[in-house]
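All protein chains of the complex are present and in place, except for one that has been dropped.
Up next is subunit A:
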Amino acid sequence: MKWTYFHRMASPKWFYDFSGKILPWVGVLALVLVAGGLTWGLLFTQPDYLQGNSYRIIFLHVPSASLAMTVYVGLAVAASIGFIWKIKLADMAVSCLAPIGASFCALALVTGAIWGKPTWGTWWVWDARLTSMLILLFLYFGLIALREAFDSRETASRACAILAMVGVVNIPIIKYSVEWWNTLHQGSTIRITEESTMAMEMLIPLLMSIAGFYLFCLFVFLLRIRAEILSREQRTKWVRHLLGANS
């Protein structure tokens, strides 16, 4: 029935084989979309009438900002699956996703700062979006640091799962409170160009680049989790067999 399908997905061996099959496709598709979207966006679209060429950083900035948030939600879902049903693969996913999400979060902050300098005249403003992104980065750091702190992998995974679930409950609260704080402290805020008001010829390469970044993220995630599976399952027969066959 349908449920056997889910059970099979939780098996590291099945997931290793399956991810090995889709990995090249994901990689090639990610490369095509990122390369296409960036080339189109950076070279062939018109400069913005207000911001000139500096707006072009959105082709990097928007996908990484969106991924930074999506990865945290995915991480929290994986963490709760791992915590409730004690599925090894889910915990491997949590441990692989945290550094990826932190990297995208840092990339979003850095590209935002580089864009802010010519546009707003300053590297950093305490805008609600920037601040909540910074807090998200701290949440990622907390998760990574907590996992590093434990000697036992089992304890670390359960502790990280609790922290991830507490964090995901808090993210909306943090986001709304930061937005409120910002409107209280400064009357007008600088708004990042809204997507719905964007010209089609900018929107299409942006969507391409977002899709490409998501696939790239999936590609990196699969690479990491495959390495993690091999390292954690190194004593099992199938990994020994696999490595023995390769060498």
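Please note the rule applied: a residue touches a chain if its C-beta (ideal position, glycine included) is under 8 Å from a C-beta of that chain, and two chains touch if they have at least 3 such contacts; residues count from 1.
FYI, contacts and distances are computed from a predicted model.
J.: For the complex's missing chain, which UniProt name, "Heme exporter protein B", "Quinoprotein dehydrogenase-associated SoxYZ-like carrier", "Multicomponent Na+:H+ antiporter subunit F" or "RNA polymerase sigma24 factor"?
T.: Its UniProt record gives the name "Heme exporter protein B".
J.: Tell me which residue among A:D17, A:E154 or A:E201 touches the hidden chain in the full complex.
T.: A:E154
J.: Specify the residue from the set A:M9, A:V32, A:V73 or A:V166 that touches the hidden chain.
T.: A:V166
J.: For subunit A, which residues reach the chain that was dropped from this view?
T.: Output for subunit A: 135, 138-139, 141-142, 145-146, 149-150, 152, 154-155, 158-159, 162-163, 165-167, 169-170, 173-174, 177-178, 180-181, 184.
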